[in-house]
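Omission of a single protein chain aside, the complex is shown with its protein chains in their original locations.
Labels for the chains are A and B, by order of writing; each one numbers its residues from 1.
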Amino acid sequence: MLFTSWSFALLVAALVPVYYLVPKRLQKSVLLFANAVFYAFAGWGAFLLLLFTALSAYGFARGIGRLWDGQKETLTLHKTDWEKPEKKAYRERMEHKRRTLLVLCLVLHFGILFGMKYGAGILGIVNGWFGTAWDGSKLLLTMGASFYTFSIMGYVIDVERGKYPAERNPLNVLLFGSFFPILVQGPISRFDTLGETLFAPHAFSRENLEAGLFRIAWGYWKKLIVADRLLVAVKQLIRYPETYNGAFVLLGMLLYAATLYADFTGGIDITIGVGRLLGIRIDENFDRPYFSKNIAEYWRRWHMTLGAWFKEYLYYPVSVSKPLRRLTKAARRLGDGFARRLPVYLATFAVWAVTGMWHGNSWNFLVWGLCNGAILLLSEECSPLYARFHRRFPKLGKTWGYRAFTVIRTVLLLSSLRLFDCYATVPETLRAFGSMFTVWNLPLLWRGGIQSLGLHFADYAVSFCGVAAMFTVSMVQRKGRLLPRLHRWPLWKKLLLFGALVLTIAVFGRYGFGYDAGQFIYNRF
Amino acid sequence: MKHSVRTIGIWALAAVLFCMSFGFVQRLVVPKYQSKSIEGSLTEEYYRETLGHDVLFVGDCEVFSNISPAELYRACGIASFIRGSAQQLVWQSYYLLEDALKTEHPSVVVFNVLALKYGSPQSEAYNRMTLDGMRWGSAKIGAIAASMTEGEDPVSYALPLLRFHARWSELEAEDFRCLFQKQSVSHNGYLLRADVRPVTRTPTPAPLTDPHLPETSMEWLSKMASLCKANGIELVLLKSPSIEPYWYDEWDADVQAFAKEHGLWYVNTLTQNDAIGIDYTTDTCDMGQHLNVYGAEKLSRWFGEELKARVQLPDRREDEAYQRVWQEKLERYDTEKAAAIAAQEGL
Partner (left out) sequence: METLLEILSELHPDVDFTKEERLVERGILGSFDIVMLVTRIEEAFDVVIPARLITPETFRSADALYAVIESLGEDD
């Protein structure tokens, strides 16, 4: 079930009144039922897999939780009669047990995810080597698997870390993993923050309804008017890389930046808006990412929940892990600077390799991830240089022009990296990128080039207005959140704005017969 | 209290304003079918009629191109209307008939059998041209449900804006001019053409894969027969003159069998060419697919006489109410016919 389907609209429209009309203790059951309806559209296989993931995670977390409880009890019991080394040894033993359970759980579930993502490809390679004919076509990534696996595994890791106790009610874990608005394209959610609002009873509030509806409308606006329109041109540019080189690559980069932003943030707006209708607060996933001064900041503001997940559960654990510590110590002989950098470098590349693999199953994404890591490290190494530069020209950094320069530079840089996401192979991407500097064909753009991309002049005009609207909203957001301010507006103004949003979507949106509303780009993962 | 009255007022005003803007934009973007694809206007033009009809035609282009109600009236005194549309499928004919029977009771319904060859929905565009003009009611809903092709969305029939919104960038002067008022493009459902493109070759029909007409079509035809029977209407099955598309003997046999079983009159004009006098060098506008006005008038005169010989029909030329209305229709018909002929000769 896609966001742009009548069945999704109907599900939400039916869910909201039912959710508030039933007795509060039944609200969770209503949500579970809605999730089941949602997943019924994705097929029973997908549903059973999700059920298995949630329930097995519940079991593992309970097991780990029991070990924690046992440890606490034992330690209290032997508070006086055990000596320090005794206690320490006991704690280490228990930790080892918990770790073992956790590793089993992670291997199992990330193994399943890995199998779905790469199974077909790996089988293809194996078939090529051994001449077998195993069919991998059934190993498909089911809807939302990338997102819910990460969310649920985050929960188990947190329990192992003792951040909070294991959940006693298996239905709560299931509800957390299957909450349908976040199944489509995230955000990757935390059990403690989402769970708190998800499991709590909610009373109807006009403010929530209003904010939810506005947020949803704005999401559809971005998605249907801007993203799905520009996607036509982007696809055309990518399909014929030999024809569309040079300036067209630059054009494609910028169009893709707008498309991806409108598509992904639009989808998240719909997700958060649906949650809001139910009084449930879903984590934000974007913080005006295109206004970042550098790539590191961009990754803190774009797909924030994924970045946070990788940092907390992969980057830091790897960088302070025992093997890496030992390696660092050994590296001392080669110099202190080298030793200090070693864990950072290794952890960075590890995380970015995995991030790349999360985004797609071709070599392109691996290279894309590693390039991101390399740029992050490079800019980190250069930061003393920057600092010296700014000490020399202390006023420059505060000027409007310089800030605009850093923002544009960052957008261009990350858009260049995204070429890996567009083209099919690494050499093709590099050729396209190189052609920007070697092929001079800028005038071709307005000599018929732009019109050949499947969009009319009017489409470009609408897209431009759409991008301008998104830009304006982002600028307004600099002064704080938008929806609370909107809430204070007089009624007539709110109705006018909402009516205008709906009407413009109806007229200018790309949907309906003969136009297959493009799947949300992030839905693939 | 005062506050809530104000709030309700704002809500009501907003709702009205929204519906009006939506309706306005919808009117604007929906195709007007006035100069392009004018067949799209046919379905709705039926509702402009003020008097009843003794004969109703239903079917595809072989009715709206080949029968001239004006000539039927002038030569035989028959008041008729053609509820035809491009590639009208059997179930659409059925529902258009059901829709018409809600407001009038003709003595005869003539169904053109060519469309029987289609047993499943064919084209979204033709669906829209046939169905969008229908007035709302059970018949329209039934027709939509029976006609939708894959990927079509029932909501967009209720709100055509959702279907035609992409036209916002292709609006023409006509869309603004005809926002609230449209010209009749037909003469009681007949689309007049005076151009001549003679038949130059005899078609070689492709062999049939299935010797029979699709079962679904025949089921809908049965339903139509029952509907007519229940309303005391004489159903006539007609195969209009044409060279192409080819009318197979196997299909003809199926229709004959059906007519025999239900006691219906089936006229296959392909066997009556000499009596009708169709000359395919002068009477067709597209090499034998459709008749032009010369051919249509010949067919209408012949068919009117045959019909009168079999069914008791009142002569509406002697009915004063009809005289007034039809006088105007005939004048417009003659003027447009003369203009069309002049335009052809001027070429």
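Here is the rule we use: a residue touches a chain if its C-beta (ideal position, glycine included) is under 8 Å from a C-beta of that chain, and two chains touch if they have at least 3 such contacts.
Worth saying up front: this structure is predicted, and the values here are computed from it rather than measured.
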| item | value |
| --- | --- |
| Shown chains that the omitted chain touches within the full complex | A |
| Per the touch definition above, residue among A:Gly115, A:Pro317, A:Gly360 or A:Gly454 touching the missing chain | A:Pro317 |
| Residue touching the undisplayed chain, where the options are A:Lys84, A:Arg206 or A:Arg333 | A:Lys84 |
| Option from A:Pro343, A:Gly369, A:Gly466 or A:Gly499 whose C-beta touches the chain left out | A:Pro343 |
| Sole residue of A:Leu26, A:Leu106, A:Ile122 or A:Ala296 that reaches the chain not shown, by the stated touch rule | A:Ala296 |
| Positions on chain A where the hidden chain makes contact | 75, 84, 87, 161-163, 296-297, 300, 311-312, 315-317, 319-321, 328, 340, 343-344, 347-348, 376-377, 380, 387 |
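By definition in this document, only the chains that are shown with their structure count from here on.
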| item | value |
| --- | --- |
| Intercentroid distance (Cα basis), chain B paired with chain A, Å | 54 |
| Residues of chain A defined as touching chain B within the complex | 6, 456, 458-459, 491-492, 495-496, 499, 502-503, 506-516 |
| Of all residues in chain B, those that touch chain A in their complex | 7, 10-11, 13-14, 17-18, 21-22, 25, 29, 124, 151-153, 155-156, 161-163, 165-166, 168-169 |
